[in-house]
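Read the structure below first, then the notes.
What you see is the complex with one protein chain gone and the rest in place.
Should a chain be cited, it is by its letter among A and B, assigned in written order, with residues numbered from 1 in that chain.
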Amino acid sequence: MSDPTVAAGEPMLEPGADLGRDDSGRRQDRPRSLGGDAWHELRRKPTFVVSMVIILIVVLMAAFPWLWTHVDPNAADLSRVRQGPSGQAWFGYDVQGSDVFARVIYGTRASLLVGVLSTVGAVVIGGIVGILAGYHGRLTDSVLSRFADIFAGMPFVLGAIVILMTFNAPGSNPGEVRIVTQVVLSIAVLSWPVAMRIMRAATLVAKQQDYVKAARGLGAGPLRIIVRHLLPNTVAPVLVYATISLGANIGAEATLSYLGIGLRPPVVSWGVMISDAKDYFTVAPHMLLFPAAFVSITVLAFVMLGDAVRDAFDPKSR
Amino acid sequence: MFIRKAALVSLPVAVALLAAGCGGGGGSTASSDNSDGTVTIYETEPQNPLTPGNINDAGGIKALDELWAGLVGYDPDTAKPYNLMADSITSSDAKVYDIKIKQGWKFHDGTTVKAKNFVDAWNYAAYGPNAQLNADFFSQIQGFSDVHPEDAKAQPTAKTMSGLKVLGDYEFQVTLSAPFSVFPTKIGYEGFDPMPDSFFTDPAGFAKKPIGNGPMKFVSQTANQDIKLTRFDGYQGQDAVHFKDLDLKIYSDLDTAYSDLQSGQLDFMEFMPPAALVGDKYKTDLQGRNLDAGLIDIDAVALPSYVPGYDNLDLRRAISLAIDRDTIIKQVLNNAYTPATSFFSAHLDGNTPNSCTYCKFDPTQAKALFAKSGFTGKLTIASNSDGGHKEAMTAICNSIAKTLGVPCDFVPQASFGQFRSMITSHQATGMVRSDWGADYPSIEDFLNPIFKTGASSNDAVYSNPKVDALLTQADSTADKDAAVKLYQQAEKLVEADLPKIPLWNEKGTGGYSSRLSAAKLSWKRQPDVSSFRLAPTS
Partner (left out) sequence: MGRYVLRRLLQLIPVFLGTTFIIYTLVWAIPVDPFAGKCGQRPCPPAYVAAMRAKFNLDDNLFVQYVKYLGRLFTGDFGQTFSGTDVSTLIANAYPITVRLAVVALVIEALVGMTAGVLTGLRKNGFADNLVLVATLMLISLPVFVTGYILRGLFGTPRGTSFVDLIVPGIVLGSLSMAYVSRLTRTSIAENRRADFVRTAIAKGLPTSRVVGVHLLRNSVIPVITFLGTDLGALMGGAIVTEGVFNIRGIGGLVFTNIQQQQGVVVTGVVTLLVLVYLVMSLVVDLLYAVLDPRIRYE
């Protein structure tokens, strides 16, 4: 797997870096804000509507799984192991005779949680480091950039394996919260440099704007400049990155679980289901294909959303 | 081959005489036109350099078994030991063994195999500072503690074990520190193989190009890719091979290997991927070229005595009675196992079927015993999750939870190393998977290392002085049948305490490609390469 988060971020750099400039130029001659403008544009885009509907469904599945199925996802009955889809169980049964449909529904929460939290983590770390590096420049920039390089150069999957192995002492029986936290942290720690670079590039552009120079001339402190003037103009490209990266991180969770080191029982997630199913792919493909399809559709929805949002924020593409 | 019994020896000690089944060579299947062919077999990367003293993993042993020939071999069908390099192994008291070896055997470098080569090899492997993995196999020989002090930091006081004496070019004597009647069976283990003189001058260099006395000699080894061997024409043993070159090809994935086996790129596998076992798919896939190893092993869960709550006999019995072994084997383990009904393997002499009275599924009795135990809380079973253990352990947990109405969690461990270090450091917080594969075919190997106080693999940290006493008594009983009876009595005591719950015995399913017309799989889940015959058409 080629590193999904890094790859997802790179194409964003160019349009994102331009954004600050266009934004400041337009705000003067149009009453509608950039955000409002983008929203207006977005509402009419079919891809946006479709992706939002999918995401809404997925969120509902994560929040209220019992709305979708009355079957206990952990109820096992060995008399029906690996049975294919039927009227009784739409997605069939897994190796323990549990209902795959129920498990997919109940697995949504962990998968989505990992995607959301690891993205938030990466964006927060990367955003802060990026804006500091971009604002201060010179030595701070060099040090922070090289620090980011350390994590960027580390291969994603390999780095995650090492981290996840390190924080699991033998005999420990971590609860669900701890297992999810570990996976979230390891994905975030290895993917923040991308957010950092995007933020740094956007800050470098925004820093040169007249209003920033003016604010500095008026004696505004660094904190005020960063929070009041730089942040509002640099956050958009990072958010666009975050949307796409959210999908990629859900895929990353599946890959880590596939390798047997991501989420694990008692947590149910799409990745865990895929990992359970991979040995039986040739005889019971439904066990792998249904959770994999949910991963794909969810990732697809977030990538489409990210595309739509980027186009909406980027006046050049209109 | 013969076992020459000394006139005064009253009892032949655990050495069986076998008809030389394939010693004649030139059988009907081995046609001369394909005896120069190459056979490719499934292999996993050896974990250590290929020397007998330092190899204990299945991948390494597979290569060693062809490169070396030990004093004793095991029959591929019955697992009975027979004299391979040994001419005779005699003892009157099960303490002092007189071993004569056959003459005319050569190492691959042309030097003759002499008694000295065995004694030197054993002394080298046992010597503490040499840090050999198999050192503990020599611990019963007199003087072991002098060359290998228990404290790793202490200096040994001797370089050689006092219990080993070379009596001539082809005869040596082994004195044990205490009588041990199973010794002649035990020395078929690879760690007891002889080493040529060149090994001792440069062990590190030797490991790069190992020289043994077995049916095949070393050609090359590429890390993580393959090991290549070729036939040693000067081999004297009955287990010579009937083809020329052997490629041990290293795989990381059973599915890949299996598809290679079907396409004839790979000729032999001692494993079947889980998907191939479903519905006996492999039998049709391989058109009858599947093999049953008759593995000598037992899979169990241990209930460590130090875990609070598990020191309750009623609970242990209730758990055992709550496991639906038949259904789990059929539905989850794809009939690759048979339900355990004793603490031994069914393929062993001395095994009594149904000696474990609680090894059955009885929900009513289980519930009653569980209620009596008064246990509250959660049950857990820990294991490394790879190798299909996750499915099996989860199924056991589900079965227990369903029957007893108590929550049960499978606790996965990231690696086997992590899992084992948890057990050896007594950090388990619940039940642990505790499987055992025999080092040598004897019921003794299923008791001493597992249930004796302080034994190396006593995962349950079980201690019962009566069991210890019985085992010691059995070890020193030179009469084989009498010893077996004592071991069986020990099993009875263990069964009453149930520190471990026997689950099932693995069959060991393998298969071979259409390029071969015959192949066998041994009780150790190793290919019996001497039984391989290339199909005439290839």
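One rule holds in what follows: a residue touches a chain if its C-beta (ideal position, glycine included) is under 8 Å from a C-beta of that chain, and two chains touch if they have at least 3 such contacts.
Note that the structure is predicted; figures quoted are calculated from it, not measured.
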| item | value |
| --- | --- |
| Selected residue (touches chain absent from view) among A:Leu56, A:Val124, A:Ala214 or A:Ile297 | A:Ile297 |
| Of A:Thr69, A:Gln209 or A:Thr255, the residue in touch with the unshown chain | A:Thr255 |
| Selected from B:Ser421, B:Gln473 or B:Ser514 as touching the chain missing from the view | B:Ser421 |
| Contact partner of the left-out chain, one of B:Ser457, B:Gln473, B:Gln489 or B:Ser514 | B:Ser457 |
| Where the unshown chain meets chain A, residue by residue | 1-4, 6-8, 10-11, 13-15, 142, 146-147, 149-150, 152-159, 161-163, 165-166, 168-170, 247, 251, 254-255, 258-259, 274, 278, 281-282, 288, 292, 295-297, 299-300, 303-304, 316-317 |
| Hidden partner interface residues of chain B, rising order | 45-49, 56-57, 128-129, 131-133, 135-136, 148, 150-153, 204, 207, 222-225, 250-253, 256-257, 259-260, 263, 265, 414-421, 424, 434-437, 449, 456-457, 459 |
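Please note the rule applied: only the chains that are shown with their structure count from here on.
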| item | value |
| --- | --- |
| Touching residues on chain B, where the partner in the complex is chain A | 255, 273-275, 278-279, 281, 324, 327-328, 331-332, 380, 382, 385-386, 388, 390-391, 394-395, 398-399, 402, 409-415, 418-419, 421-422, 425, 427-430 |
| Chain B partner contacts - residues on chain A that touch it in the complex | 76, 78-79, 81-82, 95-97, 164-165, 168, 170-171, 173, 260-261, 264-266, 276, 279-284 |
